[in-house]
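Take this structure, written in structure tokens, and hold onto it; I'll ask about it next.
A single protein chain has been removed from this complex, and every other one stays in its place.
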Amino acid sequence: MIDMLLSQVLDLMTPVLLAAMAGALCERAGVFNIALEGKMLVGAFVAVAASIVFGSPVLAVLAAVVCTAIFALPLALGGARFGGDPIVIGIGLNLLASGLTTYLLSALFGVTGTLVDPTVTALPRFGLVALAEIPVLGAILGGHSALVYLSWLLVVAIHVYLFRTRWGLRLRGIGEVPSAAAAMGANVSRYQTSVVVVAGGLCGLAGAVLALGSVALFAENMTAGRGWIAVVAVMLGRAHPFGIALACLGFGLADAVGLRLQGQGLPNQITDIAPYAITLLAMIGLGLRGAAKKMRNA
Amino acid sequence: MTAGSLDTKSRLAAILLSIAVAVVLGGCVVLSTGANPLSVYLEIVKGAFAGRGLAETLARCVPLVGMALAVAIALRAGLVNLGGDGQMLVGGLAAVLVALYLPVPGPARAALALIAAMGAGGLYAWIAAILQLGLAIPFLIASLLMSYIARGVTSYLVRYPLRDPATGMPETHRVLSSARLPNAILDLPISMGMVIMAVVAIAVIVNDRSGVNGFEWRITGLNPRFAQYSGTNLPRQTQRVAFLSGALAGLAGALLILGQQYRFTDGALLAPGYTWSGLMAAVLAMASPVATVVVSVFFAALQVGGFAMERTLGLPAVLTWVLQALIILCLAARPVLFRKRRT
Partner (left out) sequence: MTLLQMKGITKRFGSLVANDGVSLSVNGGEIHAVMGENGAGKSTLMNILYGLLKPDAGEILIDGKAMDFSSPLGAIAAGVGMVHQTFRQFPNLTVWENLVFHNEPGNGPFVSADAARDFVRHLGKKHGLEIDPDSRVRDLAVGIRQRLEILKALSRQARILVLDEPTAVLTPQERDSLFAAMRHLAAQGMALVLVTHKIPEVVAVTDRITVMRDGRLSGTLITRETSEAEIIRAMIGRNVPPTVAPKMTPTAEPMLAVRNLSVRKGDIAVVDNVSFDVRPGEIVGIAGVSGNGQPQLISAVTGLEAATGEVVVAGRDVSGLSIAQRRSAGISYVPEDRHLTGTAPAASIAENIVFGRHRGAAASKRGFLRKEAIRAQARRLIEQFRVKAASEQVPVGSLSGGNMQKVVIAREIEHGAPLIVIEEPTRGVDVGAIEFIHKTLIAERDKGRAILVVSSDLTELLALSDRILVMFEGRINAGLTGSDMNENTIGTWMMGGVQGT
């Protein structure tokens, strides 16, 4: 029972985790990225569309990554390089994503609402053989799609990138005091631009997991605020990959418990709130701690 | 958000240029799906004004102008309100509760319903302001997350405790006709909602141009440190502006319910995306109230034209949404255009 739940948590949290990693990179680079929601939606749409066209899950995921990276270009160029307002651009991208996917869904596939197609297959799930032998843990960790495992590898990889490599060090400096970084020879706008594009690719991955992970379909606005939860997860985790992963785990848990309670007969309107309520409560908790600290210092 | 950083003339030029670029890009999207952009745009223009189009455009202006001004007054004072959905829902719910269950004569119910809606929407936004002031949770994030919560709670309420069992839909009972807002005043095609929204718009514009409060909010938006140093009580002002912004969103919700929908149906308030269209209008207008109203009317016409185009050509009306977003992006990417020209 509990192992089933935890296994579900891993599935549910993956899109948010990937999007939050994208947000973390941007945050570290000093670009406030509130377009995660829209980029994820584009990724989900492209993944399903490409899946219909190519019939291959691998190509579908690749297409989602590439197209979403391209979709991130306005933020990369306008926001990071030319000093446009990242909040306005982020809002614009979110709305464009929502409009464009709905339009193309209808114009290309003649569908409103939800696109299900027999040629769209969910990402293959496989158990790691070594894990399957372990009791309980095997049931939790086994049987996910490759992207679930990849997302955790990415958490580690981004941690290593940020804190162990020279580029990560430069990125952190750029995000903190861009003028100082430039004074020491770092090319601030090149770093920011490329990071925003890479983050776009990660959001594409997040969208692909959302659309092809547990289900195999695209629905209008199917991200339903997950991109915003990713934004908050970056804040809660203070742009630290492991902290963010923990925040996402909490989100996944709230989501999974909500789904369970729904199975027990609680109306889904109430259980749907759970992730947002938990997220808001977590921010309130963090805020209270900050306020208390300030009081002590004063 | 750089409200007021451009003089009026170059701002207008920038907006017109953005619209032109967006129309071209939107045309490319249409082309990519195998349709003819020219006929699409022609149908949109015709649909917005010809025949019933004009009346529909005017009706759509009511919520859109309301939501756009809600964003604009906050933005003018430096607050980004992304929680219009939640404030609208809470306001709409308060309105429908008063209109259905308050034991007073019909017209008084309508009036009290509007007041309740403004109070509820305002309080909902005020909570987000308190979260920002007290706990340093950005207003933008808090107001947005609270929208999702309002969506779930109102959805639950109209599906279960408040549901009208007579219809198969998740919706409340119908508001009695005596508590509705009239659709035509003196037999003219002008609804009560239009009159109320016009009065609100004029009040916002006058306050922005000549009111001491509007002056204070605008200066705060331009430089909060200067405002504080000159004696403005910033926390109190943030709370007030947030309340008013939310109250306007709540009012927009109430006008839709009492004037057009007559009951609270799950999803009906949010489906047309008034909050986001309003947000786009206010951002495009750089929070100037007059420009916000003008852009909202333009967007309303665009959307109504889009529906007409969908009926005649069968292409999805959401294309107009794409156009709106493209206009914003073109405007926000303006520095790119300028920078390139200079070098």
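Letters A and B mark the chains as written, and numbering starts fresh at 1 in each.
Please note the rule applied: a residue touches a chain if its C-beta (ideal position, glycine included) is under 8 Å from a C-beta of that chain, and two chains touch if they have at least 3 such contacts.
Just so we're clear, the structure is a prediction, and the values are computed from it rather than from any experiment.
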item	value
Residue among B:219, B:290 or B:313 touching the omitted chain	B:219
Touch list for chain B against the chain that is not drawn	4-5, 206, 210-213, 215-216, 218-219, 222-223, 225-233
Missing-partner contacts on chain A, residue numbers	164-167, 169-170, 172-173, 176-177, 179-181, 183-186, 297-298
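Throughout what follows, only the chains that are shown with their structure count from here on.
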item	value
Computed distance of Cα centres, chain B from chain A, in Å	28
List of chain A residues in touch with chain B within their complex	34, 74, 77-78, 81-85, 87-89, 91-93, 95-96, 98-100, 102-104, 106-108, 112, 225, 228, 231-232, 235, 267, 269-270, 272-273, 276-277, 279-280, 283-284, 286-288, 290-291
Touching residues (chain side chain B, partner chain A) in the complex	1-2, 29, 33, 35, 80, 82, 131, 134-137, 140-142, 144-146, 148-149, 152-153, 155-156, 159-160, 276, 279-280, 283, 315-316, 318-319, 321-322, 324-326, 328-329, 331-336, 339
